[in-house]
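== chain A ==
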Amino acid sequence: MSRRGVLGATLTVAAMIAVVPLSLALERRAPPAEGGVGPAPVLLRASILRPLLLGFHPLAADLYWLRTIQYFGAHLQTDEQIPHLYGLVDLVTSLDPHFIDAYQIGGLFLAIGKRFPEAIAIYEKGIAANPQRWELPYDLGRLYFLDLKDEAQALRWWEVTDRLPGRPHYVPRFMARLYTKTGSLETAFELWNAMYEGSDNEWVRKTAKQEMQKILAQMKAQTAPKAGR
Partner candidate 1 sequence: MLAIKTEGLCKDYRLGFWRRRTRVLHALDLTVEAGETFGYLGPNGAGKTTTLKLLLGLVLPSAGRAWLLEQEVGDPEVRAAVGFLPENPSFYDYLTGEEFLAYGARLAGIPRRRAREQIAALLDQVGLMGAGRMQLRKYSKGMLQRIGLAQALLGDPPLVILDEPMSGLDPIGRKEVRDIILRLRAEGRTVFFSSHIIPDVEMICDRVGILLGGRLARVGRLDELLGTEVESVEVTAVGLPEPIVEELGVLALAPPLVQGGRALFRLRGDVEVDKLLRRVLEAGGRIASVTPQKRGLEELFLAEVRAGARR
Partner candidate 2 sequence: MRIVAIAFMAFTEAVRDRILYSLLAFALAMIGSSIVLVRLSVGGEAKIVKDLGLGAISLVGVLIAVFIGVGLVSREIDRRTIYTIMARPICRAEFILGKFCGLGLTLLVNVAVMTVGLLSLAWLLEGRWSPELLPAVLLAYVELLLLTAAAILFSAFTTPTLSAIFTLSVFVIGRLIGDLRAFAEQFGGAGLRALATGLSYVFPNLARFNISEASVHALPLGTGYIPLALLYGGAYLILFLAAAMAIFARQDLK
């Protein structure tokens, strides 16, 4: 090998070796990332973002949806605080107003985080954008009934559901129960059970199953003292 070749090879190898410590040193001096579960998500206004995506906004909605799930999952396991969740779901559903799963699951997430006004806002946004989809008023009715114990509102949204194509057969039954105001635990159980049966989504099914088990435990607790008396 010529002297120039040796020099070149030496330099190349030296550069390759230098890369690792250099990048580590740089890493140490870089501004620290926010601790815990990562930085707050960057939220842009959908009205500005959407045109700039040149028609690829559904894809952007998908990416933000993945970000939403990450955010929810990370905070659910740690501090149970999800202040940015509404902003994320709102952005996703503004970028793709027909993304039904995002309204449904986003609403469920918000309800789990006990952020009910935000959950209601998401469902109502979805209903306004997709007036022909029964799933959203149905879910909103369930939210009123189970979480807020507001039977009048629940009935109102199930009435909306009842008029929409493709609604499940059990909606009138729930409405009848509400009219007679009987058996709230049984209704709750049936509601979750309907959700469990009706969904293909693993996460939704798991959540519904947990809720059903809770209600079963409650029912047992109610019946046990009676039996003891």
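How these were chosen: all candidates are chains of the complex that A comes from, given by their letters.
Definition applied: a residue touches a chain if its C-beta (ideal position, glycine included) is under 8 Å from a C-beta of that chain, and two chains touch if they have at least 3 such contacts; residues count from 1.
Computed from a predicted structure; not experimentally measured.
The listed chains 1 or 2 are all part of this complex, yet only 2 touches chain A.
Across the complex, chain A meets candidate 2 through its residues 50-51, 54-59, 61-62, 65-66, 69-70, 96, 98-102, 104-105, 201, 203-204.
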